[in-house]
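My questions all concern the structure below.
All protein chains but one are shown in place.
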């Protein structure tokens, strides 16, 4: 499943457009050019180019010493990333699917995320751990999860979740340059893969030069008065589509793309909810004990009176992701569910 | 660190009192007597009797075929528990400290918790996974966590957290008899261990006969009008102490012991907050993306207007648990922090 | 090794190959001209086992329906050889209500308690479960056996080693089978495994190891027979490694550019025609018998597909059921 060249195109306007996958690769390549301590490691990141195209072409360009295929030993190679980071390298380690975190979580949360703290700040672990997330193509209960809430609950790692090519590039460069461990979660559905249903915004303009997007700043991707939808990743696009549709019905939705869970940009959320008084959280992760709860607490701690209508959560309803298409569609935050969530929050 | 006999005593009233550890052991023993498919497995559960006394005396009584010490191979033996459960046994598997979940989480959340669902309900995994949680004795960042929010976020497992001896027994028996996987988290500070600072309620009356406490029912452990404190585990006791103290100052606190996170007894919480209009969540787990958020969402979905004052969260402020005593006390939900949380929510 | 057995092994292999070819066809049916992994009658990842039939046939010939087996992400050959209901398995792969998992599992999550079959999409994580099944069998005083099958890539996953150690330590009736098809997706064995063969690791767990080098079903049958017998007699676990081949891509859609020369070699050593020729030459089969075996396989497989297609899709709200028993 190789990303083909059709994924880069320069439309007549002259603005260069890339898929999210290509934007990520460009970010990594530019940082590898700039900084010899940056290297990439993971399963099938070499000749294969990453199962979801996140490393396509890097092996050819940088060689196998800097783009290393690994055995299926996630504890081993993520731990190796940590050790290398401590000793002066800046590894980018790919965990193929985030769903596999369970075989290596100790390295992630007890080591990668805690060594800096335990050392009283004397040891740094500058490392990017990237992983594919998300469902929608019937990959079943062990290959379709988002799980960002799991990482965000545990201290010591930043959690970045880009939704589009330009953000993906800027956030990747920021993550690589960050002196802290950064979990970088990319949804398969925003990568612009030729072999998966494409989202129209999975390809978009991306500046050619390297640039950083600050980690921790949400984007108000659509302004509106009637309700705030806070979301991230693929759901941003579904929400924007729904918002366009609802605009025609006179419902004016503000859409916030969080872009990172840690740090969480509470200010942007609060400012928006202060304006609209209504909140829908659209989250492809499991509903309970996750993002939607955290946003509810943010508001309740600040001023519970801000909400003029009950919170609406459009999330996976605490069931494993089922395989069959009608079942999976039922649990994912589809445009239909987002739409009815917004309609119910505005009470029309 | 062996639980000594001083932990059982019959006060003059004739009511038998046990420590939480002894209550758990009694529950396990009674179930092992009743049902030959029940067995215990884990590190140091045999001759040692469980590092925190959760299996003391079982080896002597049931022999090494039913009380099995394991190598330090959590993925291996938790997976073995799953396989045995599928094939008709009812294993009770101990993960010594919950902090070690990272070396075996895949078995827990991708297998133990999902097989029933993936099989369309045709395969059952009746298994108890018990683990010690909590800090307060300077055991550092890798041996002091609660992490219940992590398990509660992921579907397919019940999450039980007893706070006292009688509940510990009834919930353990219910967990063993449950046809589902149950995570059973016991706080070291409620076990009544002779070698750890004791909580006065870590020893209490426990009926001798086997009994089940239904999983999913919270307990209103103190009724009050002015504010609701929702909490669990060791923090229940701190909160009750604080509530007594505040009663003297005319602040009348209702205290809810959740007893389980999955299922979460939302009804009991909502009924209480409807009455008091004020909510403090006391949670020894990390603050963000966890229990306190989930409770905020519960209310915000139901009726955000229920809260007459901002939510107060008394939790671990998203830092790893530090070692030194002043640092650790600063991040744990100590009575002082609970008290000031309640005082601030009632606005006096 | 009797003549009947050889015909039986051949028949099993034909049945598997026929199945995989049919699934291949059905999988791609609605995925052209543009391949979209989520489209069609069978969506999602699809890992087919063509080339690895000798492992399943030779191994499962020794198993009883009450023996347990945990298979990896590439499970069809093992499921069929162990007697999983083909109709309900197919219905599961098509995501239907009548499927083994009522459409909740999919092709990596096939569970059939009737024959104690399970699988998992997480690498090597079926091994501990097999150890646990064996522990139950031993405690229950039976002579049942549990089998764990993983790929050679999976043999570098820590949980696999933990399982070997536990099974040996507790002298459990487990047979560990490594299907060494030379590849873990695009990573060749030489880039994943520090020893020439995983059999070199058996001694590290004080268990016998046996390598079948030629992907021959007879070789698998004999080695597996020894291993299953040991286990059934209470003599503990065995590690088997079978050098086999992955005839097709890692999953469907895999362009396999990384394979180069080796792909043609693999295709030239397809075990099915080789075994067929052997049995014809040895006079155990004639052309008519071959044709009959193939026809029967086709009929059974097409029936199973028809069954799946005629079954209803699950109602969406059923997604909320079966989380808890």
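Here the chain labels run A, B and C in written order, and each chain numbers its own residues starting at 1.
Definition applied: a residue touches a chain if its C-beta (ideal position, glycine included) is under 8 Å from a C-beta of that chain, and two chains touch if they have at least 3 such contacts.
Just so it is clear, the structure is predicted and the values come from calculations on it, not from any experiment.
Q: I'd like to know which visible chains would be in contact with the absent chain if the whole complex were considered.
A: Missing chain, whole complex, touching shown chains: A, B, C.
Q: Which of C:11, C:70, C:129 or C:157 touches the chain that is not shown?
A: C:157
Q: Touch as defined at the start, partner being the missing chain; which of A:82, A:147, A:213 or A:345 qualifies?
A: For the chain that is not drawn, the touching residue is A:82.
Q: Which of these, B:136, B:304 or B:333, touches the one chain of the complex that we don't see?
A: B:136
Q: From the listed residues C:12, C:70, C:129 or C:193, report the one that touches the chain absent from this view.
A: Final answer for the missing-chain contact: C:193.
Q: Considering the whole complex rather than only what is displayed, give the residues of chain B touching the chain that is not shown.
A: On the chain B side, contact with the omitted chain comes from 1-2, 43-44, 46-48, 51, 69-76, 99-100, 102-103, 136-143, 194-197, 317-320, 322-331.
Q: Determine and list the chain A residues touching the chain excluded from the picture.
A: 39, 65, 70-71, 73, 75-89, 91, 106-107, 110-111, 115-124, 126, 155-156, 158, 179-180
Q: When the complex is taken as a whole, what residues of chain C touch the one chain not shown?
A: That gives, for chain C, the contact residues 156-162, 164-165, 168-169, 191-195, 200-201, 203-207.
The rule is simple: only the chains that are shown with their structure count from here on.
Q: Quick one: point me to the chain whose Cα centre is farthest from that of chain B.
A: Checked the centroid distances; the maximum from chain B is C.
Q: Once you find the CA centre of chain A and the CA centre of chain B, what distance in Å lies between them?
A: 32
Q: Could you state the distance in Å from the CA-based centre of chain B to that of chain C?
A: Computed from C-alpha means, the inter-chain centre distance equals 41 Å.
Q: Distance-wise, how many Å sit between the C-alpha centres of chain A and chain C, to the nearest whole number?
A: 35
Q: Going through chain A residue by residue, note those that touch at least 2 other chains and give them in order.
A: In chain A, the residues touching two or more other chains are 75, 99-100, 102-103, 140-142, 318-320, 322.
Q: Among the residues of chain C, which ones contact at least 2 other chains?
A: Chain C, residues with two or more chain partners: 99, 101, 103-105, 109, 120, 122, 125, 158-159, 323.
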